[in-house]
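Omission of a single protein chain aside, the complex is shown with its protein chains in their original locations.
And now, subunit A:
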Amino acid sequence: MNYIIKIHFVILLSRQGKVRLTKWYSPYSQKERTKVIRELSGLILTRGPKLCNFVEWKGYKVVYRRYASLYFCMCIDADDNELEILEIIHHFVEILDRYFGSVCELDLIFNFHKAYYILDEILIAGEFQEPSKKTVARLIAAQDSLVETAQEQASSISNMIGQATK
């Protein structure tokens, strides 16, 4: 164990193996990334529901947790506390849920950049940064409100629909 926690990457996969979000904290080339994702979807998506939420993979461990049709996966060193990582994932999902209001996969598909901002408040350089949900929510809200005042164009639902049906 070199670091207190070292998360090498975070990947969100749909049940069909589609990538919904990736964040790499250790250096991987684009080619390696594709390979990692392919291998992991083969490994994780095929697992039954009652099995461990961990898989050993090339000397690392991948902790995953399924929410509806979405798999949240985090890769850690082999001797880390897997249960803790499971809860970090859950912590992330709870914050997403608060932010989006009953978050669903579609929210993440269309708002992946927002999910990135949230993730950046929870993990930094692969380490767990903020254990307080409220602190994260407050920071993100502050950023958003600042953004929104600068943004005269309101992205309200009606506006959106208008745009989409143009």
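Everything below uses one rule, namely that a contact is a pair of C-beta atoms (placed from the backbone, for glycine too) under 8 Å apart; a residue touches a chain by one contact, two chains touch by 3 or more; residues count from 1.
Going forward, contacts and distances are computed from a predicted model.
The complex includes a chain that is not drawn, and of the options "26S proteasome non-ATPase regulatory subunit 7 homolog A isoform X2", "adenine phosphoribosyltransferase", "Glutamyl-tRNA(Gln) amidotransferase subunit A, mitochondrial" or "AP-4 complex subunit epsilon" the UniProt name matching it is "AP-4 complex subunit epsilon". Of the listed residues A:Ile7, A:Leu40, A:Ile76 or A:Val103, the one in contact with the hidden chain in the full complex is A:Val103. By the touch rule set out above, subunit A reaches the unshown chain at residues 1-5, 14-16, 18-19, 21-23, 27, 30, 33-34, 37, 50-56, 58-59, 67-70, 81-84, 86-88, 90-91, 93-94, 96-107, 109-114, 116-117, 120, 124-125, 127-135, 137-139, 141-148, 150-151, 155-157, 159-161, 163-166.
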